[in-house]
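All protein chains but one are shown in place.
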Amino acid sequence: MKNKKAWSGRFREEMDPLFEKMNQSLSFDIRLYKQDILLNKVYSNELNKLGIISDEDLNKIIEGLDVLEKDIEKKGISIFTDEIEDIHMGIETLLVKKIGESAKRIHAGKSRNDQIATDIRIYLIDEIKEISILLKNFLESIVFVAENNLDIIMPGYTHLRHAQPLLFSHYIMSFFFSLERDYERLADSLKRISIMPLGSAALSGSGFNLNREKLRKDLGFKYISKNSIDAVLSRDFILEFLSNISIMSITLSRFAEDFILYSSEHFNFFILSDKITTGSSIMPNKKNPDSLELTRAKTGRILGNFVALFTVLKSLPSTYNKDLQEDKERLFDTIDTIKDVLKVNKIVLDYLELNKTIMKNSIDTLSFATELVDYLTLKNVPFREAHHIVGKIVMNCVENQFYLTSLTEKMLVSYDKNFKGIKDDWANIETFLKRRELEGGTGLNSVKKQIDYAKKKLTNNFTI
Amino acid sequence: MKNKKAWSGRFREEMDPLFEKMNQSLSFDIRLYKQDILLNKVYSNELNKLGIISDEDLNKIIEGLDVLEKDIEKKGISIFTDEIEDIHMGIETLLVKKIGESAKRIHAGKSRNDQIATDIRIYLIDEIKEISILLKNFLESIVFVAENNLDIIMPGYTHLRHAQPLLFSHYIMSFFFSLERDYERLADSLKRISIMPLGSAALSGSGFNLNREKLRKDLGFKYISKNSIDAVLSRDFILEFLSNISIMSITLSRFAEDFILYSSEHFNFFILSDKITTGSSIMPNKKNPDSLELTRAKTGRILGNFVALFTVLKSLPSTYNKDLQEDKERLFDTIDTIKDVLKVNKIVLDYLELNKTIMKNSIDTLSFATELVDYLTLKNVPFREAHHIVGKIVMNCVENQFYLTSLTEKMLVSYDKNFKGIKDDWANIETFLKRRELEGGTGLNSVKKQIDYAKKKLTNNFTI
Amino acid sequence: MKNKKAWSGRFREEMDPLFEKMNQSLSFDIRLYKQDILLNKVYSNELNKLGIISDEDLNKIIEGLDVLEKDIEKKGISIFTDEIEDIHMGIETLLVKKIGESAKRIHAGKSRNDQIATDIRIYLIDEIKEISILLKNFLESIVFVAENNLDIIMPGYTHLRHAQPLLFSHYIMSFFFSLERDYERLADSLKRISIMPLGSAALSGSGFNLNREKLRKDLGFKYISKNSIDAVLSRDFILEFLSNISIMSITLSRFAEDFILYSSEHFNFFILSDKITTGSSIMPNKKNPDSLELTRAKTGRILGNFVALFTVLKSLPSTYNKDLQEDKERLFDTIDTIKDVLKVNKIVLDYLELNKTIMKNSIDTLSFATELVDYLTLKNVPFREAHHIVGKIVMNCVENQFYLTSLTEKMLVSYDKNFKGIKDDWANIETFLKRRELEGGTGLNSVKKQIDYAKKKLTNNFTI
Partner (left out) sequence: MKNKKAWSGRFREEMDPLFEKMNQSLSFDIRLYKQDILLNKVYSNELNKLGIISDEDLNKIIEGLDVLEKDIEKKGISIFTDEIEDIHMGIETLLVKKIGESAKRIHAGKSRNDQIATDIRIYLIDEIKEISILLKNFLESIVFVAENNLDIIMPGYTHLRHAQPLLFSHYIMSFFFSLERDYERLADSLKRISIMPLGSAALSGSGFNLNREKLRKDLGFKYISKNSIDAVLSRDFILEFLSNISIMSITLSRFAEDFILYSSEHFNFFILSDKITTGSSIMPNKKNPDSLELTRAKTGRILGNFVALFTVLKSLPSTYNKDLQEDKERLFDTIDTIKDVLKVNKIVLDYLELNKTIMKNSIDTLSFATELVDYLTLKNVPFREAHHIVGKIVMNCVENQFYLTSLTEKMLVSYDKNFKGIKDDWANIETFLKRRELEGGTGLNSVKKQIDYAKKKLTNNFTI
């Protein structure tokens, strides 16, 4: 029989090539070759301690793996022959080719079940660190933009209708605080990712008395898995990651949606750089915010990856099932996607121009209506009545196209006598801002405090 | 400026390379090159009729496109330079290189918006036809297996507990009828896919008076889109396809789950071929049903693709938005996946062996309890009372480890006098089957009729 | 033992009350009481034909069920006692109370497995008919609004940037054509819903020789299920419905998104009626488009229902499993939701006011850039060059704040000599529209044809 699978001993017939194609994971788990080589080095060292691998063999193995790492880096998948199922068998096979029989000793007492679970955890820890750096870079751009546009005024929206004025710096800082939580979720998740499964073998634990504590240290894990069954079958750490990135993508979809709106002709608050926009194949007039639209769209892709793996895992029996092979492509895709998104949106921010005058002038005077309500409230009119009175004033303005701020004391008093004595500056933007210096409010000092907090956080606490 | 984008006229600055990487779709929409080339041929012909492309230019274009098609087939993506955004610009650019200025005329009056919508519809129609052939092949295997194992008896399950006996042929034919509906859904969807958007241009319709009826015929569509806005923005036809395949994958996940169970040591009804099973890297005893586990898992992947595109489309404003670019990778992945799954599971069926004796002997005699109830019912005992009486008999069997079929008339009469005169064959498998010859029942003739229906359907009505 | 469950014969212990609460479905499947009563009448009639129910009993049963139907209509769930599991047991139990022993005969030869599958199909057919009527009503409003605003001009958008002008009537009719396909999907699905499972019993077919053809006619189904296993376990028809409504909700989310934008202060194209807007508890100035925001949000809810049931069904083994009980709440919720959405959005349309002047005046003159390109193309300039030349003109306009339409022949000729002789009306909206009278274009006659088509379709072909 031509079948060269490492496990072919008990099989009479070869795999059908159609199944072989579906079954193989090498085309995507090749991404884990560094992690797998690291693991094999550390593990071979332990087998040496246990007397299963001789000193001489160990040297050959380590050197062989070193060469192999460079070879794969250079040649990629072309280095492997067709019948290779996955990166583990791929590396073992190449190593046998390179150093001979010594290589046949490296799989003693481990299984691909604990090996892949270990590889992917090492990989994911590294990627989370990279993502957190990209996120930090993006947040630094947010803070930079906020600080450099501290007192720019813009309309604030609820239900996409003018609500109350905002400082642009306050607005843009809202993304900092959303994304800070997205960062914290990633940081928290490491506790559950940095757990070493190695030593669990297929499901019941290795038959050799491995020093798992030593393996843990050498591989850079924080914890050791406490139950071998749980260790080989659990993919909750990938689900948690996919979910965390999904939730982050929701924040970024708000960013994209806002920026698409605010840079559209009808708002015209923001000017987007040519660097991150595109044109049309037919209409020479177009300058399209493709970077932001793609950012918005990636939210769907990222959710899809979570749902895909979730549904894969639903109602799988204990312990390892081949279904778990589906975890990797979804994971890799989410990682690649969020990294692109974070990089590109940093450019969006870094080259953002504000149409400051348009932003300020867009503030609808009706946005100060709540100030009138508060005025009456402070004059002891029950809030709900004050609200109703001002509602009538607003209706009058809308129907007769008055500016709310142009109403004189006299006109106001005709609605309610408590307006008697009201000063002109009640609906002044300065007054409005000053009244909102409580923590989290859109007052200038409040925003400065937010920025100070952010800068400190970015300096001290943003290393995973 | 080095920027060579076809739309670069109004831009001062070049795209950032990070954004360029995120923005390009060539790496995946290259898959549509044949469709795009066909479209360009047919469309250039129409521009020729309108006097926009001369006869001489047309000849050059057609010949150039023919050569290009072969070039791309041979060299793949390596034929394109880095700044190419998508397959449309790719083909236009290469054509310009090959035949010069004539190629710069082909985009008149069309937009990438209607072009991509047209390309992808042509592509999808072809793929649905291929999928329906693979599905037909799989169904033929089902019918073959049913016909060749017509009278094999096995336990039927509800709640994964023994319920009533079944003919294996009846059981396996249940997949035919599920998948027949999955096929019908695909067939129905063609009405909504075979609609030509070409002529809709960017959103408002082409400025040239194209003969859309001629374009339709030449491209092989059934219908012409009736509203240009709807034509360029709608992706419901892709959602419908992704959903149809998702629903089909649910049927296949049942197939996989059953086959995993029935081929496990505890059931031992089915023997799976070595061709579609694998071994373990550590445990030499293992023979694992990876093909079926992957089939089961692909259900998640396929759902993920639907959810991804659905979420992308949610609340997009009119008309075309770049978000739509996310449709293709999810579509292609679902197409590739279902084709693999159908091919591999046909092999599962074609090499299936049955442990017929074990299947038959596994029938729990308690599975005939309903026959006793029916017996009493026919003796005028109200059904609900009969059910309760037999429930007591069952409890006695369970607690005392009797076979239900070993109960004598006397013992039965002690529960209810109406059992007086009951013959031994009341709980005989032959009697059981004969009592179920109504349409859709598990009786032998009923199953033969099902098979006859299926064979006729497969012969006459399975061409999309 | 107090346990009064109909199937309690073989059980020693009672259900735990916590499980009883989780297990019961009466609180939601009570919605199917009419369908269940109808089924019981038709089925009892058949049992009478088979001699299992006497004429006298049959009369009692039919009369009892008639009374029961009215009782349930009046008193709702309060009519049932606590231990009732589901509507089937509920009706049988109440009937026994009302008419005594005769009622204990009605369940002979059927199972809750085929009964619920039959009930829910009858129910769903009815609901689809209702939904299609609501959809028709909504489409009639679209056509009405289109016809009454035939020649209103507005900007058309791609990437939420001004692209080319559109007729409002063309724009609004785009929803007709999207929703027409959504309707067709529902219509097509009926083939797969109107299949009667009754007679399949638990899984293997009824032990009594039922006349299924007669049952089919009496229950109003088009087809009879052909395989009892498939009949009791398949829920693909519910998935298909949930998916069809999901896809419809995507169209409606576009409607909502557009209307939110177009009625916002920055666009100010549409005025929404007070009837479907709300105010703020704190800001008296607000008038919020809550109806549209909820419409947009319901898309998520409706998708969630599809995903929920899909994931429930994934990898269930044959045949019936209790998991299937989860189908109903998700189905009912989607039905209720889409009906509300269709009703409320019809009001949105019926009371819509257009700010026609603002719509027209919002057209950016750059939107005519493609006309200039086409002009050059007709003068034999290769399209791609023409596009580039006009791109330069656009850039000049943007940077110097010119109106594109204010460029004189002389200025144009300075970009390209082929502009020599160009008339003033090249970028006239009238010319623009006239150039787009091809099928599906935004030309006036093209839109009239769309409306004519729609009116005919609504009159003749919109009855499921």
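Chains here go by letter, A, B and C, matching the order in which they are written, and residues are numbered from 1 within each.
Definition applied: contacts are C-beta pairs under 8 Å (C-beta built on N, C-alpha and C of every residue); 3 or more make two chains touch, one makes a residue touch a chain.
Note that the structure is a prediction, hence the values are computed from the model and not measured.
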Where the missing chain makes contact, among the chains that are shown: A, B, C
Omitted-chain contact residue, chosen from A:48, A:206, A:305 or A:362: A:206
Touch with the omitted chain, as defined above, among A:14, A:230, A:265 or A:409: A:230
Hidden partner chain, residues of chain C it touches: 5-16, 18-19, 21-23, 85, 88-89, 107, 110-113, 201-202, 273-291, 293-294, 296-301, 303-314, 321-326, 329-330, 340-341, 343-344, 347
Touching residues on chain A - with respect to the absent chain: 6-12, 52, 92, 96, 101-102, 104-109, 113, 156-160, 163-166, 170-171, 173-178, 181-182, 184-185, 188, 191-192, 199-200, 202-210, 212, 224-231, 233-234, 236-237, 239-240, 243, 246-247, 250-251, 253-254, 256-258, 261, 296, 299-300, 303, 307, 310-311, 313-322, 370-371, 374, 377-378, 382-385, 387-392, 394-395, 398, 435-443, 446, 450, 453
Touching residues (missing chain, whole complex) on chain B: 158-164, 260-261, 264-267, 279-290, 293, 307, 310-311, 314-315, 362, 364, 366-367, 369-370, 372-373, 387-388, 390-391, 393-394, 404
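The working rule: only the chains that are shown with their structure count from here on.
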Averaged-CA centre spacing for the pair chain B and chain A, given as whole angstrom: 32
Computed distance of Cα centres, chain C from chain B, in Å: 23
Touching two or more other chains - residues of chain B: 6-12, 107, 113, 202, 296, 299-300, 303, 307, 310-311, 313-314, 321-322
